[in-house]
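Next up is a structure, given as structure tokens.
Missing here: one protein chain of the complex. Every other protein chain is in place.
Entry: chain A
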């Protein structure tokens, strides 16, 4: 058992054996280190002013990921390199991304700028020649700027991030890699004592045992939800169990049945697997939160939080996903849709941990469509999330699974519409009417700040109609104002 966290900072290892378990990384930077380059704009992961880069090894490779330091817990960076805006300027001058932002007038008030610098730093290190404006837009969707209108910032990104790696960080990448490898141990980490601790087990059994011993502890995976309990709800969470170090819990792989996602796999990692099922998973997942949120947040957390407006559950339910739960009393599996019992109530026992999600591939004749409706295209919570898995044969719908978010207290299937759609012909819009009116009866959604109940109801029907139109029309690409799906072999052969 290690009694301190360790991370790499400016080439040195920092060890901390005393801190409040809920200390955020931003507070550590600004209040303890007194590094005030990193800004707080919102304290809830939505503005990106607090963006810093985390260097870590993925499959042995050093990668830099942008994260929102305002909602990341300090303990979560154990074993990583922490890079903040102050670290980029060297004796040779500004970093290329800083230089480009400077040259191209990328700042006005400058408050958002350190966050953009760090997001662009990670884009720089992603080393992607041939970036488009759209690629940059997606990368910086988690950074808000109220002054510039973004144009010069995107120009700066295109200027700085397309011409290979040539900065101090790439020059010392090998040393950094070695240093991170040296930090990598398989020890459980505990800072604090029984009454209050930050616990980051590496061993799966230690996790289950400790959670059984402390059922009042808070599990934290990416902290993109829990972080807000701390910064916004001001909750006292004395005991934190961090899942991100548990060996195997974040592993994703593919087998004959489909894809198995480890519960603590980040969105970013999971997306690479899930998008091979259908391009719409990619379209929607690239709109979940931001690059920063997807680097930290997990699919497991998106399920475990029980939210009725999470984007993953409707898609996973429509695909027929199953989850696995474990505690020190054993393991069990259940279809994901059964996990959600009622608003705020899930089928999970006090000391159970969600361990994995299994997602089957589409079978022949099955077609998948998913749509996210929100006020803003990027980084917004859905007003309605709809996912359809339709089995079509000879132009006739034979079977359907339709799941919705934002329409009820839980992510939920549209039972009536699923039945009513069977037998509908794709080439006869009149034959869809039954299903559309059944769908209206399936839900009575609420009104809130994201949308009225009436709109939710209307748009849910519209989305079913859109799915059917897209499947019946060869020129499906012209059916969306944005978020175009890549063509899939098979789509053109529906009729």
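One rule holds for everything that comes next: contacts are C-beta pairs under 8 Å (C-beta built on N, C-alpha and C of every residue); 3 or more make two chains touch, one makes a residue touch a chain; residues count from 1.
Assume contacts and distances are computed from a predicted model.
Peer 1: One chain isn't displayed here; going by UniProt, is it "Protocatechuate 3,4-dioxygenase subunit alpha", "ABC transporter permease", "Cytochrome c oxidase polypeptide III" or "Xanthine dehydrogenase molybdenum-binding subunit"?
Peer 2: Missing chain, per its UniProt entry: "Xanthine dehydrogenase molybdenum-binding subunit".
Peer 1: Decide which residue listed in A:25, A:62, A:88 or A:316 touches the omitted chain of the complex.
Peer 2: Candidates A:25, A:62, A:88 or A:316; residue touching the omitted chain: A:88.
Peer 1: For the chain that's not shown, point to the residue among A:232, A:338, A:393 or A:441 touching it.
Peer 2: Looking across A:232, A:338, A:393 or A:441, the contact with the absent chain belongs to A:232.
Peer 1: Quick one: which of A:58, A:146, A:172 or A:441 touches the chain that's been left out?
Peer 2: A:146
Peer 1: Tell me, which residues in chain A touch the chain that this view leaves out?
Peer 2: 27, 36-44, 46-47, 49, 84-86, 88-89, 94, 98-99, 101-103, 105-114, 117, 133-134, 136-138, 140-141, 143-154, 232, 234, 371, 373-381, 383, 448-452, 455, 458-459, 462-463, 465-466, 469, 478-482
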